[in-house]
Each structure stands twice: as C-alpha cells, then as structure tokens.
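What you see is the complex with one protein chain gone and the rest in place.
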Amino acid sequence: MEWKTKITKVEPNHLVTKGYRQEDLIGNVPYSHVVYLLLKDKLPSKEHGKMIDAILTACIDHGVTPPTAMASRVVASGGVPLPTAVAAGVLSIGDAHGGAIEKGAKFLQEGIARMKQDGKSIDEMAKILVSESREQKKRILGFGHRVHTADPRTKRLFSLADELKITGKHMNLSKAIEKELGEQTGKNLPINVDGAIAAISSDMGFDWRLGKAFFLLGRVAGLTAHVYEEQTQEKPMRKIFSVDCDYDGPNERDLP
Amino acid sequence: MEWKTKITKVEPNHLVTKGYRQEDLIGNVPYSHVVYLLLKDKLPSKEHGKMIDAILTACIDHGVTPPTAMASRVVASGGVPLPTAVAAGVLSIGDAHGGAIEKGAKFLQEGIARMKQDGKSIDEMAKILVSESREQKKRILGFGHRVHTADPRTKRLFSLADELKITGKHMNLSKAIEKELGEQTGKNLPINVDGAIAAISSDMGFDWRLGKAFFLLGRVAGLTAHVYEEQTQEKPMRKIFSVDCDYDGPNERDLP
Amino acid sequence: MEWKTKITKVEPNHLVTKGYRQEDLIGNVPYSHVVYLLLKDKLPSKEHGKMIDAILTACIDHGVTPPTAMASRVVASGGVPLPTAVAAGVLSIGDAHGGAIEKGAKFLQEGIARMKQDGKSIDEMAKILVSESREQKKRILGFGHRVHTADPRTKRLFSLADELKITGKHMNLSKAIEKELGEQTGKNLPINVDGAIAAISSDMGFDWRLGKAFFLLGRVAGLTAHVYEEQTQEKPMRKIFSVDCDYDGPNERDLP
Partner (left out) sequence: MEWKTKITKVEPNHLVTKGYRQEDLIGNVPYSHVVYLLLKDKLPSKEHGKMIDAILTACIDHGVTPPTAMASRVVASGGVPLPTAVAAGVLSIGDAHGGAIEKGAKFLQEGIARMKQDGKSIDEMAKILVSESREQKKRILGFGHRVHTADPRTKRLFSLADELKITGKHMNLSKAIEKELGEQTGKNLPINVDGAIAAISSDMGFDWRLGKAFFLLGRVAGLTAHVYEEQTQEKPMRKIFSVDCDYDGPNERDLP
C-alpha cells in the first residue's frame, strides 16, 4: 500500500518540488515556467518558457457565453464561496469545450507515429487522415470556430511558435490537414485556437493527456475574474439570461 | 435584464480583455501579470508583477496530504476526466484551508482602517486586536502552521516584499500582531504563508474578497500535476490511504 | 488519529447502516425513510415518514431557469459525464438558492428558544422579530417568491403538516411572522416553499444545519433528468440562452 509521488517532498521547513526548493522557485522562476516544471519534470528552455506562458494567456477568457464562464457566473449567483463557483466552470471543460486540444493532440501524435511507421510524407499522411475521417464521418477536431474566421489568438500563437523555432512536424501535419480539408470539403476550416495549442504542445513534447490541462490552467484566471465580478457587482439570484424553452412533455393529467 | 462586464469584449476575430487585445497580451505580458490585470483592471508595475508571480508560485503545492491534493487524487481514482478531479480539489478551498488569506486580509484591512479612524499607532492597534481576540476567544488567522515553524515560502515572500518595497502598513501590523501574540500568549506563532499573502496582497491594494483566489490560482498547478500523476501512474480505485475509523453508531438491530 | 462514524459499519458480506442491516432496509423501508434514518439516527414514525417524503418531492424541479438546473445543463453541454454535470448544479445551492431553508430554520429555532427564555407568546415574538429585522434592514428569509404568489407546493406541504399533526410552534411562529410582515410592511409576503420546509423540518426536530440538505436531496432528481435530457436530446456546445451583456471595461488600448 506504499505509493510514490514525483511532485513535492514535504518536510518541516523544507519543501522540494520536482527537485527544486520552493524558496528558490518563488520570485526567481516565472509561475508559468513552474507550471511547465510540474507537468514535464524539468524547467523549460527560454523558448519553451515563452511558449507555455503564451499558451496559458491564450486561454484566459472568451467573455460570458462559453460554458466555463456561464457555469461559474450562474453558480456564483446562488450565493456560494468563490472557489465553489470557479470549480463549477472548470467542470464544464469536457470533450465539447476545450476537449479539442486533447483529442486534436492525440490525433496528431498518432498521425506522426503512423507516418513514421508507414514511411509516408506529411502531405500523404494528411490526405490519408482526411479521407479516412470523411469515410467514417468523424470530425477532425481543432479546425473551424463558431465565432472567429481568423482567430487573433491562433495567429499570434503560430507566429510565436515560428519565431521560437518550436514549429515542427505536428504543426506541419496540422497545416497539411487544414489544406487537405479545404480541398476535399471545399470549406474553409482554419486551425482554431484549440487546434493550435494541440499542435504546438505536441511539438513541445507534451503528452496529449494534458490537453485539457492547458485550457484549464489559463481559463481559471478568467473564471476567477467572472466570479469576483458577479459577487461584487451583481445581486444574488438575478436573472442572468433569457431562455426560449417550451415544455413539450406529457400533457397535464390526473394521478391514476 | 441588461448587464455589464468589464472583463472581455468578444467580437468576430477580435478579443479585448480589460482594454488590451488578447494577441497583444499573448507572449508579451507574462501570464501572472495577466492574472493581475484580470483582478485589478490594470497591468502591474514591475515590482507588483514580480510579487504576484511569487505569490502564485508560493501556493503551487504542499504534497499529497492537504484537502486540495487528497480530494483531487481520490476523485481521480474514481476514473473521471482531469478537469473534474482538479475541480474537486478546488472545492476544498474553504474557511479552514486557504481561507486564512481571505479572513486574515479582511482583519488587517479593517484593522488599518480602524487605526486611522481612532488615531492609533500600529503597535497600539496590534495590542488592542490581540487583546480583543483573546477576550472573544477568537483565533487571529494567518499565524502558526501545523508542519512548519519557519516556513521557507514565508521567509522568501517577506524578503521579496521588502526588496520590492511593497512592505507597508498591513505587513507592519501583521508583524506587530505576531510580536504581541508572542507576548500575550507566551507561544511562538509566526506569520504563516497564508498570513504573509494576506499582508502582502493587502499592501498591494487587493480586496480581501480575493484572498482565496490567490491560493486557488497557484494551487491549481499542483492539483493538475497530482491528477495527471494519479491517472498515468496509478490504478483506478486503488487504496490510497489507511483510515482508523470505528463504527460507533446504533447497535445492530432488527427492523421494528 | 482514530475517529468514529455513526453511519455505516463495513465488514465482509455485512453492511450495517445506523444499526440496520442494509439487506433489511432494501425493499422494506422506503428510500425517503432511509434518508430520514441517515440524518436523524432513527426510522421515522408513519407521519414523519410521509412528511419527509413529501419534502423531498416538493424540491424535485422548478424548470430550466434556476441556477441548479442551468448550471447542470450548461456544464453538460461541455461534454462531461452525467455525475460531473449533476454535481455542478448541486454546487449552486447556496445562501441565495435553497439557502432560505437553512437560514429560515435557524431563525425560527432561535426565535422559539428566545420565546421560551423570555416568556413571550408566539404573536409577541413575531412582532419583536419583524420589528428588529426592519430596524436592522435585514430580510427575514422564507417569505415571498419571484414567480409564485400562491405556490402550489407550499399549500400542499401546509395541509399535509396539519393532517399529519406535525404543525407545531415553528410553523405557528412562521405564520405569525407572515401576518406581522403584512401588517408592518403592507406587502403580501407569503411563506414560500423554502420557508415552509424550514418550519416543518424544525417542527420535526431537524437541525437547521441540514436546511440545504433537504433541497439538495430532492433537487438532485430533477438535475439528473435535466442532464440526461441535455445529453440525449441536444447537441454539445449548443447555444442554450441569450445574454444581453455589454462590455464596459477599459477602452481598447495599446500595451504600455
């Protein structure tokens, strides 16, 4: 029943996280680099440090309508402590919200592995993957956005990844898929911010299982701001939204 | 039914958070400074930027035993998605866990307001506050720790606050209370990490209602690492801990 | 480090809850009576059994707009497991949503204690309590509803409590407060469903600290139905509501 952790050693007056004394990390290593350390067991290079920081900032907030923000605001309106309301927003991060990072990264990482195994080029692999997904009527995640056609976050992440020389085979496969999708479907389905983070984090060597973590770790800042704003600027149990929902259940009836 | 938000303006291909375009923030302003922006409506000075970053790092992790980490690991062991398990840890941030930052900051902020109103010195105010709390048998929060007598995080935060010239009246009141507590109780009850963050964030001008937010925003990094470690290194539903709990309810009986 | 529990004794092939073997409870004691057993350490009388069952049913659902239902539906739309989405709704049960049961019961239980101590009649006590709350500009919780003027649940709970001879001093104090509120404010503020449960559960001898528990234990049924409906009838990340929210934060600006 013994178990091991690689995260933190706790002794009286002594805290060591992933090998580094916490007093050495505090104020010397930027918080976003400490996040990297926690998830990758080593401090980032200068380039990776700048990139992980940019990824977190790219996830901070998208206004009041996404499930994350709305869940946090609605729960806050019930009159609960700040962490309870922030956690409610975190709960909504799922396969359909933020989940494209995880699934997209898995798709790219498996695509690259298969490409190597089968001796294909990136363009060949993209063609195969897009064709297969169309045959199986499965959407490839990380392309297209319900609000933005040219997401400003995506463009910035791309140019940073290039500048920092992080762009690698996962990003190139992602761009080849974008092109192939356009050709095969005739639609413009640009890589979205989830898809960009999926590709870049894969090129940085992160496990796709951490896909939702990047979104969560950035978004929690915006959620905290939403809950604080709700708690200090609005009345409890206020009407937050209007709903156009009709009852179409069984007709009113007497008990048998 | 109209309402307002000061957080993010969302338009197609255009995202503005607290006045700044997100593409300008990404990769140009450190993530921890963006957190400050979200909570304070302006970018930090160089000194405040370094301090908020240090505060977040000071909260990242304290091993597997605090309610935050244990709740996240236990929930992860049920076989749920990463965000669900991280959120469970966030839920445990309450009056008894991380709550000393909020309550401590409120106590200090009200103490300073009262000091000004009553024309007292910091030492006089500390004496009054400690005497009152002893009469009312109320603990002053932010002093003493169940593991550390000289918490390495606290020492580092103090020296940074001095170095960055952030130390001000709230920290001074806190130190005067620590001294007074020692004199009145005969016990050594040093300012703990929660108390340090309470004092420093107050000197930075933060609302005490954000007390739990700093802890949450830092700790979420450690919780993510715990959940990832549990999901990738351990078996679902494993025995995580041993419990020494006896049943002392009603004796076994037949239904009436 | 030893601790005790009065809830369940677990031995191989043997489970005893509050003194009763689980195999005896299953199918012999109605589930709602088992809830009573868990919270009160004994099985209910016939009358109390019928009343606790009615209280749970009175809390099941109030459509899609309360924070509970909306939080569950919004979180479900993120594409998460059913329990995660149900839990999100439970999180919104707070001081402003369902909280009137807890606070109302506390108010009534303290009112009755004070009435006895001060040798007052119920009408005298009601007058004192309403006057005090008006002087302190504090709302007495459990009166008035934002949708219903004659809540059908409340009327049914009242007549059941009378019929089952559960109506006692807490309910009488509640009715005296309702009358006094009308006289002192000139407004019609009828006891609402929260107030009814506060009074009845107090007359049944329940601790006010369980106030939110009744609401939670009933509402979880409706929340499960909402999440199941969302997951099986709607698309992930659909637009659930419309929001009329304007950005009034800092004007768009360049980084300094």
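Chains: A, B and C, in written order; residue numbering restarts at 1 for each.
Just so it is clear, a residue touches a chain if its C-beta (ideal position, glycine included) is under 8 Å from a C-beta of that chain, and two chains touch if they have at least 3 such contacts.
Just so you know, these numbers come straight off a predicted model, no measurement behind them.
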Listed residues C:104, C:218 or C:249, member touching the removed chain: C:218
Per the touch definition above, residue among A:35, A:51, A:80 or A:93 touching the missing chain: A:80
Absent-chain interface as seen on chain A, which is shown: 1-9, 16, 18-21, 24-25, 28-29, 41-43, 80-81, 83-84, 91, 243-256
Residues of chain C (touch criterion as defined above) contacting the omitted chain: 1, 3-10, 12-15, 17, 21-23, 25-27, 29-32, 34-35, 38-39, 50-51, 53-54, 56-58, 60-65, 81-84, 86-88, 90-91, 93-94, 98, 147-153, 155-157, 160, 207, 209-210, 212-213, 216-218, 220-222, 224-226, 228-229, 231-234, 238-240, 242
Hidden partner chain, residues of chain B it touches: 63-65, 67-68, 70-71, 74-75, 77-80, 84-85, 87-88, 91-99, 146, 236-237, 240-245, 247
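Everything below uses one rule, namely that only the chains that are shown with their structure count from here on.
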Interface numbering overlap (same over half, different under half) for chain A and chain C: same
Rotation, 0 to 180 degrees and nearest 5, that superposes chain A on copy chain B via CA atoms: 180
Chain B and chain C, separation of their C-alpha mean positions in angstrom: 31
Chain centre separation in whole Å, for chain C relative to chain A (CA means): 36
Shared-contact residues (touching 2 or more other chains) in chain C: 80, 84, 91, 244-245, 247
